[in-house]
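Report on the structure given below.
A protein chain is absent from this complex, but the other protein chains hold their places.
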Amino acid sequence: MTTGNTGPAPGGPGGLNPPAFGQASGPGGLTPPASAHGQPAIELRGISKSFGAVRANEDISFSVPKGTIHGIIGENGAGKSTLMSILYGFYRADQGEILIHGLPTALPDSQAAIRAGIGMVFQHFKLVQNFTVLENIILGAEDGPLLGRSLRRARDSLTALAREYELDVDPDALVEDLSVGHQQRVEILKALYRNADILILDEPTGVLTPAEADHLFRILRGLRDQGKTILLITHKLREIMETTDNVSVMRRGRLVGSVRTSETSPAALAELMVGRKVLLETGKAPARPGPVLLSAELLTLRDEHKVERLKSVSLDLRAGEILGIAGVAGNGQSELLSILGGMTRPGEKVTGRLTLGGHDLPLTGRGSDGKSRREAGIGHVPEDRHHAGLILDFTAWENTALGYDDDPAYQRGLLTDNQAIRDDTRRKMQVWDIRPPIHTLAAKSFSGGNQQKLVIAREFEQDPAILLIGQPTRGVDIGAIEFIHKQIIALRDQGKAILLISVELDEIMSLSDRIAVMFDGRIIGIRDPATTSESEIGCLMAGIAPTAEAS
Amino acid sequence: MRPLPKWADLVLVPLISLTLAALVAALVILSIGESPWFALTTMVKGSLMTASGWGHTLFYTTSFIFTGLAVTVAFHAGLFNIGGEGQAQLGGLGVALACLYIPWPHWTLALLGATIAAAAFGAAWIAIPAWLQAKRGSHIVITTIMFNYIAASLLMFMLVDVLRPIGSQDPSSARFPPEAALPRFNQIPGLDLLFPRTVPVNVTLFLALAAAALIWLLLWHSRTGFRIRAFGKSEGAARYAGIGAVKTTMVALLISGALAGLMSVNNVMGDAGRLLGNSAAGAGFIGIAVALMGRNHPLGVVLAAFLFGFIFQGGSELGFMTSIPIEMRVVIQGLVILFTGALDMMVRMGLERVFVRLPQAKAA
Partner (left out) sequence: MDYASVLQLLDSTVRLATPLLLACLAGLWSERAGIFDIGLEGKMLIAAMTSAAIAALTAATPTWALFGLDLTWAKALFPPVIWGLIAGILASIVFAMIHGIASITFRGNQLISGFALNFIAAGLTVLIAQSIFGQGGRTPQLAGDARFSPVTLPFTETIRRIPGFGPFYAEVISGHAILVYLAFAIVPLTWGLMYRTRYGLRLRAVGENPAAVDTAGISVVRLRYSALIITGILCGLAGAYMSTALQAGFGRDMTAGRGYIALAALIFAKWRPVAALWACLLFGFFQALALRPDIVTAIVQFRVPGPILDALPYILTVLVLAGFIGKAIPPRAGGEPYVKER
């Protein structure tokens, strides 16, 4: 495979082949200028990696010219982080070859990667919180058994680096006292101190404020201009568009395209990265929206680090409608769901107002937990069925009572009526076609789709007036997707109010009666799916809003 | 790697761990120049071949059921109560106060009163560590260890300065009145045919078995138990379901402390008839081994308690009948805890390898 070739041609599943990529994907289609002058800094050839049955990376090939910023974009779970961990010697690829500056290089461990000049800034910083900046920087790269000399050298080179790249940070500050943005600078400095000339950043802006992110990108451009090669992994389109020279798109462990950033558009990238499933017509009737049931006003959530994750979100949810929340993962959808479903953590601060049928629902303290929400008539299919919706070690029938252990139908005097719960589970398994229909099986033994059906059966059958549904078909096989979609629509037709959160754009498009798009903790726009296009939603997801609405 | 089949995990892993512990114990006995086989036969003879042996074995079993259940309930909430010893001692104080200061007309009422007092005092002793764990995140293991020592000091103070009868030199309370004496098995019609001579085992054994049944009902047939287990398995799912972390932690630990306290009904009221220093005699710690061995299931706990009752009684028989010191039983307990509690991954990893190879062996 020649330099610049972009791996498997896009247009595989679903036949998606946006114009920008069509031009770029042929052999030699992407030949960035720098590569003409020498070997690419990084070249991957046919990298594959599996964890058990999960294929995290499949036959990934691309190359990164020296002195460029190369973006890798894809949804959560697309395999980006695994790929980068392979590059950093944290995992070993099952197959494939890595070339650094043209030389085949084995990267059995992190030390080898460091020797090869690769530095990595992880999504979750690998810093020692109660060490000073200097101590963190020399850790593992000390000059001798005593620290004195190492610290002096690090201090000098830190001053030089700070001057060169706008990377100022107090060398004697404790890391735990630094802002997240400064902590990230420490990670970058760590890599530079080890003489890295290839820098990998994994989702670097996930925890940054916009101002900090802007500063980071200035730093990155400065580094590139000094000849460093930068790999930027992100799921944020805007960053790719603003910062990178070239971009590769990953989806479900595969590389679906590489292109020059100047030759593509956010909408095209968005469609490519979200992908398109073979979706059957949902064939739903027009909605007959009733009165407003659930009303949120200026909901704001600050996490334990005092970062605002949700910013003044207001929305109305009507009976008999599906309100879809679109957005790239991590833009506040989970936080919105956690407030509505009563799942906020003790350290999180929530403000705003939430009313159900005109009555206030508490946002904190007594009455704001999941049980109270259920009693108020809010059912909840959580985004993460492994850590919230189900207890994987519990049997299917025990999971049927999760959240509903107070249900009068499940009681027999002081004790629980386990037989009633089992009977109920057996019945649900039949109605919802959950396989295998063995109610004594542990939840972890079911496939993803059947696990999801266990959750949905439990929540739907409680007949709540309002239903919160997060990622209903994540990790669910095609057959079950269709079934789940039909059930959601059926529930709407019964007059229930449904809030649907999904990162699958087509799911949102085909199910929703109204679409709210979230970006950076806010609702950036509300659209009618009948009168909007996927590319318009894609622009909103990328944070590109018509000016009137952005204010 | 494939997970082990459930039966292997439930039965094979503890059995192999127990075998390993027994093997190491045999090596220890060999190395001090004694015969492991002779030691084993002595233990069996001394604990299971005579009425007196059974009387002692079942007496210890009774205490261990309580402390094993105590550890079990906390384990299900994902918490490690290492303070059973202190809670048991406080339970003993409760029993002594109830027996000494309330004039009971009959032992049945005294048993009821002492049971309530023991449970209340045991629960009270874990209340502070439990609250600190639930509200302030202070590690329950360290705080309960500290409370074990504080309990020992408190009891010593109570026995020396408060409860000691005037003129007595022993650090112990006065004897309980005869109305507060529980029937031993040799005093129970019917059972006295099996136990002709005085044995320590008493009616508290039935209380312990009832407690095991109740805890089984609690854990698997009640909302409280469901919440405790859900919280222990997945904090995220508990939050999703609206199961309060503070309340669940408190409830689980208070039940745990009450159970540990209850063991004092057996030894303080049922046998000693007065409160002595160090009344729990390590049973609180053995509860950890019992819970680990019993796989945190009340039935398993009852069986494991019997096993440890056998080790305890057989071990003291070793001390009497052979030149192997009585401390051998402490070594055995330690080894069982080590292999079942800390090295279980080793056993499981080994077994997984065997199970992976099995089908190949069949094919070959």
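Residue numbering begins at 1 within each chain, and the chains themselves are lettered A and B in the order written.
To be clear about the criterion, a residue touches a chain if its C-beta (ideal position, glycine included) is under 8 Å from a C-beta of that chain, and two chains touch if they have at least 3 such contacts.
Since the structure is predicted, the reported quantities are computational estimates derived from the model, not experimental observations.
**Q** Taking the entire complex into account, which one of A:S150, A:T300 or A:Q452 touches the absent chain?
**A** A:S150
**Q** Out of B:A51, B:L154, B:A281 or B:M321, which residue would touch the omitted chain in the full complex?
**A** Result: among the candidates, B:L154 touches the missing chain.
**Q** Out of B:H106, B:H139, B:R197 or B:K247, which residue would touch the omitted chain in the full complex?
**A** B:H139
**Q** Tell me which residue among B:A230, B:L307 or B:I337 touches the hidden chain in the full complex.
**A** Of all options in B:A230, B:L307 or B:I337, contact with the hidden chain holds for B:I337.
**Q** Touching residues of chain B against the unshown chain: what are they?
**A** 28, 32-33, 80, 82, 128-129, 132, 136, 138-139, 141-143, 145-147, 149-150, 152-154, 156-157, 160-161, 285, 288, 292, 323-325, 327-335, 337-338, 341-346, 349
**Q** If you put the missing chain back, which residues of chain A would it touch?
**A** Listed in rising order, the touching residues are 51, 82, 88, 90, 109-112, 114, 120, 122, 126-131, 135-136, 138-142, 144-148, 150.
Everything that follows uses one rule, which is that only the chains that are shown with their structure count from here on.
**Q** With centres defined as the mean C-alpha position, give me the chain A-chain B separation in Å.
**A** Comparing mean C-alpha positions, chain B is 48 Å from chain A.
**Q** Any idea which chain A residues touch chain B in the complex?
**A** Residue positions touching the partner: 341-343, 345-346, 369-374, 380, 382, 384, 387-394, 398, 401-403, 405-406, 411, 414-416, 418.
**Q** How about chain B: which of its residues touch chain A in the complex?
**A** 217, 220-223, 226-227, 229-230, 233-234, 236-237, 239-245
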